[in-house]
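I'd like to ask some things about the structure below.
Only one protein chain is missing; all other protein chains are in place.
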Amino acid sequence: MVGGGNDAFIGAVHRIAARLDDRYELVAGALSSTPEKARASGAALGLPEDRTYDDFKQMAIREARLKNGIEAVAIVTPNHVHYAAAREFLRRGIHVICDKPLTSTMSDARKMFKAAEDSEALFILTHNYTGYPMVRQAREMVANGELGTIRVVQVEYPQDWLTKHEDFKQAAWRTDPERSGAGGSTGDIGTHAHNLACFVTGLTVESLAADLQAFVSGRQLDDNAHVMLRFKGGARGMLWSSQVAPGNENALRIRVYGENGGLEWAQENPNHLWHAPFGEPKRLITRNGAGAGHAAARMSRVPPGHPEGYLEGFANIYSEAAEAITAHRTGQKPASDVTYPTIHDGLRGMQFVDACVRSSSRNAAWVKLPE
Amino acid sequence: MVGGGNDAFIGAVHRIAARLDDRYELVAGALSSTPEKARASGAALGLPEDRTYDDFKQMAIREARLKNGIEAVAIVTPNHVHYAAAREFLRRGIHVICDKPLTSTMSDARKMFKAAEDSEALFILTHNYTGYPMVRQAREMVANGELGTIRVVQVEYPQDWLTKHEDFKQAAWRTDPERSGAGGSTGDIGTHAHNLACFVTGLTVESLAADLQAFVSGRQLDDNAHVMLRFKGGARGMLWSSQVAPGNENALRIRVYGENGGLEWAQENPNHLWHAPFGEPKRLITRNGAGAGHAAARMSRVPPGHPEGYLEGFANIYSEAAEAITAHRTGQKPASDVTYPTIHDGLRGMQFVDACVRSSSRNAAWVKLPE
Amino acid sequence: MVGGGNDAFIGAVHRIAARLDDRYELVAGALSSTPEKARASGAALGLPEDRTYDDFKQMAIREARLKNGIEAVAIVTPNHVHYAAAREFLRRGIHVICDKPLTSTMSDARKMFKAAEDSEALFILTHNYTGYPMVRQAREMVANGELGTIRVVQVEYPQDWLTKHEDFKQAAWRTDPERSGAGGSTGDIGTHAHNLACFVTGLTVESLAADLQAFVSGRQLDDNAHVMLRFKGGARGMLWSSQVAPGNENALRIRVYGENGGLEWAQENPNHLWHAPFGEPKRLITRNGAGAGHAAARMSRVPPGHPEGYLEGFANIYSEAAEAITAHRTGQKPASDVTYPTIHDGLRGMQFVDACVRSSSRNAAWVKLPE
Partner (left out) sequence: MVGGGNDAFIGAVHRIAARLDDRYELVAGALSSTPEKARASGAALGLPEDRTYDDFKQMAIREARLKNGIEAVAIVTPNHVHYAAAREFLRRGIHVICDKPLTSTMSDARKMFKAAEDSEALFILTHNYTGYPMVRQAREMVANGELGTIRVVQVEYPQDWLTKHEDFKQAAWRTDPERSGAGGSTGDIGTHAHNLACFVTGLTVESLAADLQAFVSGRQLDDNAHVMLRFKGGARGMLWSSQVAPGNENALRIRVYGENGGLEWAQENPNHLWHAPFGEPKRLITRNGAGAGHAAARMSRVPPGHPEGYLEGFANIYSEAAEAITAHRTGQKPASDVTYPTIHDGLRGMQFVDACVRSSSRNAAWVKLPE
């Protein structure tokens, strides 16, 4: 692991997620940007001293030479370090599991894309929400044509934690353009909403119009964003991301409407999926319950009615990656239903943020996204 | 009553609403555009034969001359007849209670505005959703500064009844530009969403960007609309109206976020109002329950926990109008808390639709609304 | 109307409900037990002076003699006056619409039963919750065998308004055995829960075991009741009524489970009915929406998605009664689907309360209800 030292929230989440299905073992780390903290964090996690590194480059070099060196690395640093770190591992054939968003700048994103393409190693991006069983279920239903042609997508990710002036670490780097990149709410959570909309519908955004705001005075990055979407093929959508909407914790929600029906899913109640076939009563499909199919079932560890959590969704991504890594080890392809966010998804996320910022700077003009 | 003959849905709603608080008596009508149907409908409602009129002009002339002629008229025809009918009554000093939207064309809307201004009679528009007690509650809380400065407004009114090709009367005139005017979903329900956003926040829309679609092939008017809003004073918003969103019946919903808190209300569960003071648990305020204030209480007929309905909300508008009419009769002002949608609201609704259509025709460019 | 003077809550509800569908006109009343208040209340409602009576007996005598005397009377007094009042009208052939519970004592209940049987006039009891469209829907589905044989019924009616020592009028008579009878929460709301369970399932309670409490010290009547039910034919149930459950307003709720499926309905969200066919996803049936049938449709005035309210449910009972009265006028039977609570329901409610009290006084022993 790179990053994820003592007081980092997301590092701990990654470690739990990795452990859940017993497919990973944590054996080495460069856990902080300061050597002292890196060593203290390594000791706290029980890493051997000689595999607790002061920096990620040193780690990549030595682990690549070890007989039993690491097979994969999780990169959970702030966004602006993602690329530099990932590059060192990718060029040495070590698989990279990287936190989202991909990088903090478009320039880095492109370099990351190239580095991943040039490497034999795999690159996995942790858009964890796509690991939820009922998100898989929704995606399967759309793909099976149960809604008919998709017309409208409503997706939103409101939070409230930046309603006031921030004065704590989590907020500090997320509102700092140097470390987060150009997007505030759009980068941190809008990317999730966007990724989810595309993942569920199988559509790609063709163009968008965005209106971004920084409501808290002095804030440099957007803390609220209104976006209208046009998908390839004619579907339309709206996307709202906000960090200043009191009463919302992580209220990621998606609604998809086609010519024959609608779907609705909300992250805070992740085991439920509403399906409204046109002209029939709405149905509540539950994880592993009646009406749920294969795509959800293979992501589930517990029976219906036992709420599976965020960590399990996260772990699913890791396990999908494990499937891919295992197959890769023997030169085989993973099974056809193995799915995880790729470098392409990461790039699209960056393009999305970039387009948001550009559109907004031009008074919400339509901006096309790259093909 | 003008319009509201035998098979008209909204006429019956108006009659119930008028009756609920025993402030009106139905004594005359021009209930249909065809004399035979007008007479049959009058007979069915028990109107005296000599006050069952073939057309609204004849009705206005005669009722104005009668010693005990009508004091007010309800106009519940399709939109394109509103103005011609209202004019005849207004010019004769008879109060007009008119269904929304105001008219079918901007030209008529302006004439209506003038006719109302030139008349001594009152003009009441039935934006019935503003009659809900908890909508009044929300408005009072915003006005009292409980949310602080408003930043973000999310309002939506999705339906699904036009998901497929329509083949029934209610749909016919609502998708016909001649009778409905230029707005489809925007005119029929977007006006409600817009009115509600303004009513609750006390803000006015400064400019907007809209993306309208007619998803059903051959349909002339929009059946789905995505709108971004900029309010005077800096607040921003999104508005979604749709008639092609399967699983939604009349899912009008508003969420308002200020620097100190948020509010959420949904028409399909009208007795509940969520209040999220920033940094405290969300609270569920119920109609007449703990935490509900004067504005809601005076609109309520039943105790908390007994769901008050759509008709009661509708009746509140009528009763507010009755207050105003009664006061007018004696040359007095109604009490200061009497509130009902006015000709100004009607005009603003028309301007809203007009702006939506124009913005959309210009690729969602920003369009300013008149001051 | 008898009772329902100026400050009576339920009288106003009855009057609105009566008016809603334009089937009744209020023309006479004995609105209070004190002549002064009776007259003042009559004047406030616009009743003619000569038909504003000091007491109900005088009213019954004179109205029965008038050429256009009243055809029906609504009795909305406290429970202990129901019988004495109803008797005077029943014996003179005037239909009685009476608030529930039937009377305050079993003795009166039996006399009321006899008086109703001896009279040519109709007797209607306002168990208003049976007027809700989705309650009708649930009943129709059970009757149609959609759940198979019923096994389990869970019904409850918790409130919180008597959590503390009461000091207001509504509470005063409801906690006074002289005026309310032997049941506290059981009489006031447990009767509703019981009636609803029987109405929906078509079953009758064969025996029950009850545990009643008066949690507020000094209170003479139960404010909380736990009841286990055994229905004829083998179904079992639980019933909970409470006036001391903070956070509950009028949280009447019923759940019915059969061998092939389940149903759930809650009064505070009356337009929704959950249907869970075994082995399939749960479905949300909405009033007048897809999946709703004839029984609900004929009780509905507004389209799906517009929440119909408590008053409309109440009005349905009045309108059912109007159907019956109209038919009675001409010696005909009402249509076969006309349904309203009868004297039998009233008696069963009293027997239910009586059984609760007796079982509880015997340490929750099983007590049989009369056939």
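As written, the chains take the letters A, B and C, and residue 1 is the first residue of each chain.
The criterion applied here is as follows: a contact is a pair of C-beta atoms (placed from the backbone, for glycine too) under 8 Å apart; a residue touches a chain by one contact, two chains touch by 3 or more.
All figures in this text were calculated on a predicted structure; none of them were measured in a lab.
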Report task. Kindly state which of the options C:40, C:64, C:84 or C:238 is in contact with the chain not pictured. Result -> C:238
Requested in this report: Check the options C:35, C:145, C:202 or C:246 and report the residue that touches the missing chain.
Outcome: C:246
Report summary line: Residue positions on subunit B contacting the omitted chain are 275, 279-286, 289-291
Query raised in the report: Please identify, in ascending order, the residues of subunit C that touch the omitted chain?
Result: 147, 151-152, 154, 156, 160, 163-164, 209, 211, 213, 215, 224, 226, 228, 230, 236-238, 240, 242, 244-248, 255, 257-262, 264, 274, 276-278, 282, 363-364, 366
Report summary line: Across the whole complex, the chain not displayed is touched by subunit A residues 9, 12-13, 15-16, 19-22, 159, 248-251, 267-271, 286, 289, 301-312
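Assume only the chains that are shown with their structure count from here on.
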Query - Inter-copy rotation, subunit A to subunit C, in degrees (Cα atoms; steps of 5) - result: 180
Query - subunit A and subunit B: spacing of chain centres that average the CA atoms, whole Å - result: 43
Requested in this report: Round to the nearest whole Å and give the separation of the Cα centres of subunit A and subunit C.
Outcome: 55
Requested in this report: List the centre-to-centre spacing of subunit B and subunit C in whole Å, with centres computed as mean CA coordinates.
Outcome: 35
Requested in this report: Going through subunit B residue by residue, note those that touch at least 2 other chains and give them in order.
Outcome: 248
